[in-house]
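Note that one protein chain is taken out, while the other chains of the complex remain in position.
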Amino acid sequence: MAIRAYKVRNFLRKPQNIILLVLAIILSYLVLVPFVYILADTFSVHPSEIMRIPGSRVGDFTLYHWSKIFASADSYTTFVQPLAHSLVCALGACVVAIGVGGIFAWLAIRTDMKWKKIMTTLFIMPYIMPSWTLALAWNNFFKNSLVGGVPGIFTAITGISTPNWFAYGPFPIIMVTGLHYAPFAYILIGGILRNMDSNLEEAAIVMKTSKFRMMFRITIPLVTPAVLSTFILVFSSGMSSFGTPQFLGLPVKYYVLTTQMYRNLNGTNPGLGYAIALILIAISLAIMGINQIILGTRKSYTTVSGKSSNFSLMKLKKLRMPISVFMLIFVFIITIVPLVSFAIESLVTVPGDYSLANMSFRYWTDSDLALTEGVLVNATVWRAIRNSVLLAVLCSVGAGTVGCLAGYAIVRRWGAKLSTFVNNLTFIPYLIPSMAFSAIYLSMFAKSHGPIPALYGTFALLIIIGTVKYLPMASRSGVNSMFQISAQIEEAAVVMGVPWWKRMTQILIPIQKASIVSGYLLPFTSCMRELDLFVLLYTPSSILLTTVLFQYNSKGFDQYANAITLIIILLVVLMNALVNKLTGASISKGVGG
Amino acid sequence: MSKKFLVAMLAALLAMGAVFAGGTSDKASQEPVVDTTDLSHDELVAAAQEEGSLVVYGVHSYIEHACRAFEEKYGIDVQWTQLGETEMISKITGECAGKVAGGADLVFAQDGARIWGEMVNQGYIYNWTSERLGALTGNPDMSLSVFEYSCKGFIYNNELTGSEPYLTNIWQLTDPQYYGLFSMKDPYSEGVNFNFLTMLTTDENAALLADAYRDYYGKDIELTTENAGYEFIKMLYQNGIVLGTSDTKISEAVGAKGQSQTWVGLFSMQRFATAADKNLALAMNYDMEPFAGFYYPIYSIIPSNSRHINAAKLFVEFMLSMDGWQFWEGNVGDYNANRELPYAGDVSFDEWAEVSVLEDMEYCFNNRAKVEDFIQSVSN
Partner (left out) sequence: MPKIVLKGITKRFGKSVAVDNLDLTIEDGAFVTLLGPSGCGKTTTLRMIAGLETPTEGEIYIGDNLVFSSEKGVDVSADKRNIGFLFQNYALWPHMTVRKNITFGLENLKWSKAEINRRLDELLVQMHIEEYADRYPSELSGGQQQRVAIARTLASKPALLLMDEPLSNLDAKLRLDMRAELKKLHAETGSTFVYVTHDQQEAMSLSTKVCLLRNGLLQQYSAPLEIYGRPANVFTADFVGSPSINLVDMDVSGMSGDGIGLKNGSCSIVFHPEKTADVSAGRKVVLGIRPEMIRISDSGRAHAVIDSSLPYGMETVLCLKLGDIQLLVVVFGSIDFQKGSSESIEMTGNGICLFDKESGKLLSVGSAEFV
């Protein structure tokens, strides 16, 4: 007994063990137990389903939801078709993201294209902006009268009415999602291109291989792993994105799994919504599994990232000017133009009339409007701004700190079962689509359970879910940064009796400052622009900017919605610039790391 | 990770889940307690001011103005939030189930089917009576007090139609020659529309639809579904229906001038109020067969979770008076439950009730799921 007590005492003397133990317990509750709840929810009758399931009472066991998905006459419309739509949109987005991002990466890194600096800075922007901003911008430009509302700017200028397929449904969803994730492809593929040993290509030049051939035979195979990672990331993000298909798909009844889940969860068949949530999680897990297998068999490729980067830039020659101009315009169109469109749309008084006489700041500053007060004099908006900033700060502090500690503990006990377990736990939230995750928390925290109070409706619940959901980003950067510091650096201080907190704050964290700050920055940015994760969970007292936007958008308060979008983007971009100035950390570093 | 470890983890999880999943469950099995204190106006004001503040949720933006007026008149802080109808019900039931502090004290809700199923049936409604306030509406049971009736009508663009009523029969909407020219709000994003479609399937309304069909086509309807109501829904969905996300946008699309075709929309008649401002050409035909639209009550409900009962009651009273109602005064198609208060337009409430469909919350609750599934099956 004495020995066992000593072992426990000895185990607990190491801070990394305490961290792992505490995280294992808390994260099990916050990440694994939810699965039990959601599974139970797919087999039970909810209040709004009593009439749907004849003779049932609330809480009864039922197979209704699953059979509706897989074995009913409605399977096709409730599940198969949305699934097919999701797959089409996600795959299409991958093609667009990799195509656009890859070409841009190649032009920006391997050729003598002009104005690279401004273009690369701008090109990252869509990733910093919320994923649905481009969707709203698309709507501003291309909406047509077929679906309600006046035609967009494009029609107003050219007089050409956009066809439905162009304005709504899979095509714009694919374009918008693809362009949003193109920066991702640029960062990942660009990283490889920048580090690729140009000797490989030079060898080919020496052998008189044509440039074209070289591109296909050498350059492209070498960037395959980066393309694959981009593919996996974009595909899973595309599968789980909600805002864009909601804004662009709904007008033409184009449902994907997430929007289908949302309307059931928020409608009269939540059990079905939970079941779709589970399916979405299963798909994510499968994608990650495939990713692991592919990475496992392709490890040899990682040796490519050599050090030599003294490659010669490819001369675009006659095409230099046209390509540069074209790319500059393109980059402007996907970054600056949407912002301008938000500004314009927020000023237009009578919809569809873009003359200067029709513009005013009434939707910003006028408190005496028929619909609701202008955004800058609107109590709800200010409450939302305060809540959003507070939430983003708290989530980033939460996720950043836990991620940093988790990274430390995981690396110190690397290979131990507990460490592997916690490492996996911190990663699972990444696999759970935001909407599904919030659906689980909705069901889990709706009532009090044992010592845990009902957190629904509290700000705390939003903080918890935000922290857990963004933990993967922070813990990845925590693990990576701790791996880069040799254990001896810390042991040198251990031997001198420097206490643990001092080792963390004076040695480990200062050394990896930039990377740890991005561990805080990523959750902040993501949280500021997050809609999917909070739309089910917020209550009016915890209303957020994004949910106000969602609200106004679905009400058709276009001017307000555009103004709020502009406010959100401004806040995010300003914050990013500020942190970047102060610490040198940046989103692209966090993503590329 | 070893298998043993995994199995142990899983067992622990299941145990944790079982413990927590037990939890508490609120059942509305016992007779609801009814608050019968009927304070005079002055007593109510005093009690409400004692409470000092009020949290109000509602679907309609106009309530915001009433909130400000209420604040001004009684010095009681009102925190107002506008919510979409579907999410509002989810959030209110969540607040009541979790007894969330800072939740709504008073909600202005529509979608009777869900109010019935998810609030009334779950015991999430604060039950109270008042003879004094009941005198205004004709119903002393204030638990599901109606604040106003809101109307949606079949409205068309009259720029090209001339002075004759364009829309005379509801079956025009399913007529292939007008394919893709009808728009309404997606029922999934606003339940009252679902309730209307559900109401079409009652025996009574189905019979009216069947008659109208005969009038339109000169022959009896051939049913491929249960009744003429379902048949109408099916044909409507298969005739290129455009589902919008907001009545505002639909009204703008339907009423925009300079279009080559005549659009029809089913949307809130309030939109007539701003039509001139927005330069829209909108008209409707009250004599349309078999009905010109529908109307639904907007309830002022005090949820069981309310912490400021008296302030909420005072607000209910406020909304049944001209002080609150002034902001609706110019709205065609809105009728206060207090029939003494004025309405806009030429059509009285009784006249409108005559030519339109009223939502029956219990029928809707019992049949909406069936209609939802039916729409799913015909909409793609």
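Going by the order they are written in, the chains are A and B; count residues from 1 in each one.
As a convention for this text, a contact is a pair of C-beta atoms (placed from the backbone, for glycine too) under 8 Å apart; a residue touches a chain by one contact, two chains touch by 3 or more.
In this text the structure is predicted, and so the values were computed from the model without any measurement.
**Student:** Write out, one label after another, the shown chains that touch the chain missing from the document.
**Tutor:** Hidden chain contacts in the full assembly come out as A.
**Student:** Just to verify: which one of A:L87, A:V377, A:I507 or A:V573 makes contact with the chain not shown?
**Tutor:** A:I507
**Student:** Out of A:A71, A:A357, A:M496 or A:L582, point to the residue that touches the absent chain in the complete complex.
**Tutor:** Reading the full complex, the residue touching the unseen chain is A:M496.
**Student:** Determine and list the chain A residues touching the chain excluded from the picture.
**Tutor:** Contact residues on chain A toward the absent chain are 2-3, 5-7, 9-10, 13, 486, 488-489, 491-498, 502, 506-507, 510-511.
Here is the rule we use: only the chains that are shown with their structure count from here on.
**Student:** Averaging over Cα atoms per chain, report the distance between chain A and chain B in Å.
**Tutor:** 34
**Student:** State the interface residues of chain B toward chain A in the complex, per the touch definition above.
**Tutor:** Checking each residue of chain B against chain A gives 1-2, 5, 9, 12-14, 16-17, 19-26, 55, 57, 61, 64, 79-84, 86-87, 90-91, 93-95, 97-104, 113-114, 117-118, 121-122, 180, 183, 186, 188-189, 191, 242-250, 252-254, 256, 259, 265, 273-274, 277-279, 365-370, 372-373, 376-377, 379-380.
**Student:** In the complex, go through chain A and note every residue touching chain B.
**Tutor:** That would be residues 28-29, 32-33, 35-37, 40, 47-52, 58-59, 73-74, 76-78, 81, 145-150, 250-251, 253, 263, 265-269, 350-352, 370-373, 379-380, 417, 420-421, 424, 442, 445-450, 452, 454-458, 535-536, 539-541, 543, 551, 553-558 of chain A.
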